[in-house]
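Everything below concerns the one structure shown next.
Apart from one protein chain that is not included, each protein chain of the complex appears where it belongs.
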């Protein structure tokens, strides 16, 4: 042990909140890292949806402050997929992340200054880990996070591995052409706001000025959308385009769900172009 | 800074628990107010339902103890609606509340001894606030709450405003006449209990004694209801009237939902009268 207790332990899982999975994982953390603040990012990632979890962690990372992230969306639990711990180059955000090697953690790592070191967790090397268990969130990742929070060096928890060997998810689709942006729906939030993979700079890169038109499918008629700064600038049932609080373009309504109005879901493609 | 860290920070929002909105807001609080206990009142206020949020805060206020309340149900975010911080006269409950000036906080303030001071939050004056952001919960209200929890004077966070300028919600309907109480449904809880705007004193004021009859609509036949002290005094599917844990009259069942039995929802009106 070379460091000292520092920051919070942040949790993101697909465990839901009906079963006791989150509770017992937090109980292990409270026992092995007494005094740590435990902050739930979300436990309602759709079951097994690694991509949705990775995007949620990426959006959250810049706002978390110092500490350790435990991420568990893990369809490969109890298979040969590697349990990993990562160290970032962040000065003021989470220094460590713990979870499965399936891409879940990597987009957040990029937001946290990039990767400094990575290890495969060795069950025998993690204090409090249970070598027989198949519940890695409770019995491996939580103990590893508690050790890191308490100041244990990453190297003490397993063997180093190469950056290139880590599993990465495919990047979200985004094609910016002259007068045309083809973009993927990343996320639909509780209010029906539709976050796109495109950002405000992409509008400039595409040379789009003035009113925009949005095409949702090849068959549907394009819709005119206005760029606005506040939901309240929109009329009822109108869909507008804002820069959201994460710096992405988002399709939004004013007290109505843009996702419902447009019939959109995550991973769908939309095209932004100029009004004729 | 004139005070010192004190009590909890209590959160009430309509953010839901699927997205990371609550998590990043709490992460900001944990970073700016290290050591504060963060207590979730509820994050499942129906989206944009300021009235439901205000009633939930009002019910909760007397039980919270010292600290700061962050309340965010905010359909007007990113418009001219004012972000405010309030100081109450409470000795043993929350001293400060932070949120939008849309009536959300005012009923709780009355339960906390009334208003002592109010300010409009100045983004530039709140340490850690983000002047560009449209996510006020994370980037304005949480930093303001952290500052107040840490002992910053209300005056340091913005310009004072008059009590009379603060937005108030319409009071729930309640008309007490001779032998007749017309009352509004304030809240239906998870168990289907139906809280009314009337209290037990209103029964005395109306001169009602003995068995009561309840009329839900003009068209439906009145139902006889008994006043009881415990759910268990009721027969299966019977609806009774109790004084609930918040001091209101409530229509309840015994292991069944009174709301379902009677077909009631928030804001509906019911009439209590005497059995003929």
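Note that the chains take the letters A and B in the order they are written out, and that residue 1 is the start of every chain.
FYI, a contact is a pair of C-beta atoms (placed from the backbone, for glycine too) under 8 Å apart; a residue touches a chain by one contact, two chains touch by 3 or more.
Source: prediction; values computed, not measured.
Screening A:92, A:133, A:165 or A:237 for touch with the missing chain picks out A:133.
Touching the omitted chain from chain A are residues 15-24, 26-28, 30-31, 34, 38, 47-48, 75-79, 133-135, 138-139.
Although one chain is not drawn, its touching partners on chain B can still be listed: residues 8, 10, 12, 17, 37, 39-44, 56, 59-60, 63-66, 189-191, 229-232, 242, 244-245, 255.
Criterion: only the chains that are shown with their structure count from here on.
Mean C-alpha positions place chain A and chain B at a centre distance of 32 Å.
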